[in-house]
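Here's the structure we're looking at; comments come further down.
Note that one protein chain of the assembly has been removed; the remaining protein chains are unaltered in position.
The block that comes next holds chain A.
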Amino acid sequence: MASDTVLQLHGIGLAKSGKRLLEDISFGLERGKFHALLGPNGAGKSSLMKILYRVERAGTGEVMLDGKPLTNWPRTAYAARVGALVQEAVTLSGLSLGEVVRLGMLPLRLSAGEMNDRCGEALELVGLADRIADDAAYLSGGEQQRLFFAQLLALDPDIYLLDEPHNHLDLHYQYVLLNAVKARGKTVLASFHDLTLATRYCDQAFLLNHGRLAAQGALAEVLTTERMAEVYRVDARYSEGIVRIEGALAQSNAN
């Protein structure tokens, strides 16, 4: 069991300008499993993701990849193992779709032929293959998100970090792209504020609330009616892989 943990978090904490964003978070990602990071807005999902893709440095605690502390990993070697789909608005201009996807393979040393193969295959998966030479400036929000998915699929890291992967995507591509990631059989940690997709894909869930880990385990254990009332402030039931939400709870019940 322990040998199957690829990425381990020990007591991660983060504070920014006096505000505690994360506190004492510990969990492990198991090799080849799909993990969901759940929680309402402001629970700390993105902050935790940022620590894992090294934009933020944990204030306390330690992240271990293959038993070696994150801070001891050279940036490139770490980026080759742990790839991220990042939430960051950007205006792309002057780069072709193919160039963007190839940048995803920056941490790897590949031959030009191998790069082209991976680039074409990844763009095929996200349905943008015929636009490989187009300027990425003219993509819609959803197309841009698909392009960044292609970038990550071309890198094909051991661990996929997906921060709100369904953002900007229409329903069709939410399923197409998460299927594509799942089909790779790699370790995944994906944050969702929407429970529907999480229930469909994840083997394991971590539930954050106010920067703390409220629960972890299989969905049935994590998404109990009491916990969804406390964390999400909704009246909901989870059974047979489906979350049924009856409605919002009044403010007073939440406290």
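We adopt the following convention: a contact is a pair of C-beta atoms (placed from the backbone, for glycine too) under 8 Å apart; a residue touches a chain by one contact, two chains touch by 3 or more; residues count from 1.
As a working rule, contacts and distances are computed from a predicted model.
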| item | value |
| --- | --- |
| Listed names "Hemin ABC transporter permease", "Anti-sigma factor antagonist", "Phosphoribosylformylglycinamidine synthase subunit PurL" or "Outer membrane protein transport protein", matching UniProt entry of the absent chain | "Hemin ABC transporter permease" |
| Residue, one of A:G104, A:P165 or A:G211, that touches the chain absent here | A:G104 |
| Residue, one of A:F27, A:Y78, A:F206 or A:Y238, that touches the chain absent here | A:Y78 |
| Touching residues on chain A - with respect to the absent chain | 16-17, 50, 53-55, 75-80, 83-84, 86, 88-96, 98-100, 103-104, 106-107, 116, 132-133, 135, 148 |
